[in-house]
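Only a single protein chain was left out; the remaining protein chains are all shown in position.
Moving on, here comes subunit A:
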Amino acid sequence: MSSDKGDVTTTDSAEEPDEVQAATPVKGGGGGRKNVVATLFRFQSLFGLALVFIAGVIFSPNVNGELIFLGVNNLFDIVRSVSEIGILAVGMTLVILIGGIDLSVGSMLGFSSVVVAVLLVNENWGVGPAVVVVLILGLAFGALQGALVASFGIQAFIVTLAGMQVARGLARITSGGQGVQISYGNDDPSKAPEVFSLIGERTFNGVVPISTLIFAAVAALAIMALRVTSFSRHVYAIGGNEKAARLSGVPVMRVKIIVFAICGLCAALAGIVHAGYLNFGGPNDGTMFELKAIAAVVIGGTSLMGGRGTVLGTVAGALLVGMLENILGLNNIKSDWQSIIIGLVIVLAAGLQRIRPASVSS
């Protein structure tokens, strides 16, 4: 949980003034440096993002004196490319905050993209009902996984490993193993309503991708919710010390189920965005996305042990990976090398977490 900085509240019941002195952090000098270090660690992914941005500027190819990297289109390509992973990663952050993990989100994305495509194209559903049904499916799938984790005490890793297989299988069955192409036409019943194609478009003079706006909205909502709600206090408490949380009256089981449900919901939404962007429901799409989402969360500074981390960090983590891929791509570095470099970044981020001083609260 974030704290307002510079707000040093001094509390001391002792009467002797010298005791007050000992208990109060010394201001200035050492205290100041400590604050800088604390801030650096707390927002490590934002600083990382800034560094990568600077690297992007430095290494950007130059056409007619213009840096391609800084071109408006290129920058929005980056935020577009991270939209689906970003949405997944927001849900993943919650799960990881309670000390869990969700490996099913990539398959769930594929399944959702297939279901929405089938409903729109083959079943002639309207966009509203189709989207709602897919979101509910995601929510229910997540809640089921959460219930297995919470009530039977099966490890989240195992439950969601199974869920990953199940969702992938469902995606293939639903689609008959073939991708479902979405074509648009409001009057043709075998085509999807045209509004759905909006997801793939860009607004504000064709600059800002709609899918990015969806991601931004999800992230903003999550950031707000994790700041202010009592639910978020429960989430952090469970990750911090589950037993203590339970004894303090936190409804541990309910919170876990809700968290997994939200993660499933995010996966379904990401699947819808994916289908809308590609105009395609792909049963094999989203493979490995769960790992990319986890990577974004880890780079964003959230502890895999739970109890510590922020959605803002995750957003920065997702952007950092997207930006890095973009820079490497602009410089014609092959994707093999891209994945090696991203692997190193993950290790670096995790390493920074290890040396993070204990006094830096999340």
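Operating definition for what follows: a contact is a pair of C-beta atoms (placed from the backbone, for glycine too) under 8 Å apart; a residue touches a chain by one contact, two chains touch by 3 or more; residues count from 1.
Here, contacts and distances are computed from a predicted model.
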Given "1,2-phenylacetyl-CoA epoxidase subunit B", "Tryptophan synthase alpha chain", "ChsH2 C-terminal OB-fold domain-containing protein" or "Monosaccharide ABC transporter ATP-binding protein (CUT2 family)", the protein name in the UniProt record of the chain not shown would be "Monosaccharide ABC transporter ATP-binding protein (CUT2 family)"
Touching the hidden chain, out of A:65, A:153 or A:249, is A:249
Cross-chain touch to the chain not pictured, restricted to A:56, A:146, A:163 or A:240, is A:240
Missing-chain contact, candidates A:158, A:173, A:228 or A:340, resolves to A:228
Residue list for subunit A contacting the dropped chain reads 1, 3, 7-14, 18-19, 21-27, 30-31, 34, 228-231, 233-234, 236-237, 239-241, 243-251, 307-308, 358-359, 361-362
